[in-house]
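In this view, the complex is presented without one of its protein chains, the others remaining in place.
After this line comes chain A, so read on.
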Amino acid sequence: MCFSSLPLFTEYLNEEGHGSLLPMTRKVMLQICSDPTLTLDYLPTLGLPEFTRSATELALGRDSPAIRENRAGGVQTLGGTGAIRLGAELLQRWYNVGGARCGPVYLSSPSGGSVAATLQGAGISDIRSYRYWDPDKKGFSVEPLLEDLEVAPEQSVIVLYASAHCPTGAEPSHADWKQIAEVMMGLCWGDPAQDAWSLRYFVSLGFELLCAQSFSTNFGLYSDRVGSLLLVLKHSSLLLAVQSQAASLVHSLWSRPPGGGARLVTMVLNNPALLAEW
């Protein structure tokens, strides 16, 4: 999902130029609001467990070792922005290796709309960029990016787009991603749409990482604010500690996430017929 730099939001528009609701959305929403067993009670602070589990599986693949080893989990957030904000708050407070504070955060140049402002909102001020768009090639070039990564201080945080880069739409190839992973020793942080290859590749190499997932575009649920902050850590005990700190941050940001959109996504991802339709 991406934002333009003006106060407009980009979304999928159909041929008539209108935002389009996925056909199954209305059907599923009617089902949800006709279900007498569903109440409107508060969700848990970390969100609907079935939703975060489904979102995590969607990103990493059901048979991901990180999932089997119980060291990957999600926190339901207010869309992709909420996930980025929560991730930024977590890093700002808790990303500390041997007393050395979290290094600078690198964004691609150019970068989508509000990411920098969101990081600043969380108190992160050292924001730099890595080269991404090659104006001569009119696409992505890996060499400048690798050069910038080589000189980045240790403990830097690198924000990567798993696919469908905003705003350029240009992507690294699989071979490019392998080179990027080789250079990176610290944390990486991605924003996936449909193609999660790069994310799963980093996880397979043993990286710890955060991933901001948005379901606005791929489900057409823009105004429902459905997102998840995926955490992949070295051990399951670490996952619990970090999730507990995330809960504490959520408590003073929005207290609990909203339920409707997350329920819909969960239903679709766990129902074979609806999943195929989606």
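Rule of thumb we're sticking to: a residue touches a chain if its C-beta (ideal position, glycine included) is under 8 Å from a C-beta of that chain, and two chains touch if they have at least 3 such contacts; residues count from 1.
Simple rule for what comes next: contacts and distances are computed from a predicted model.
**Student:** One chain is missing here; what is its name in UniProt, given the choices "Acyl carrier protein", "Aspartate aminotransferase", "PAT complex subunit Asterix" or "Proteasome subunit beta"?
**Tutor:** Answer from the UniProt record of the missing subunit chain: "Aspartate aminotransferase".
**Student:** Touching residues of chain A against the unshown chain: what are they?
**Tutor:** Answer for chain A: residues 3, 7, 9, 11, 18-19, 21, 25-26, 29-30, 33-34, 39-43, 45, 78-82, 85, 94-97, 114, 117-118, 120-123, 186-187, 208, 216, 220-225, 233-235, 238, 240-242, 244-245, 247-249, 251-261 touch the chain left out.
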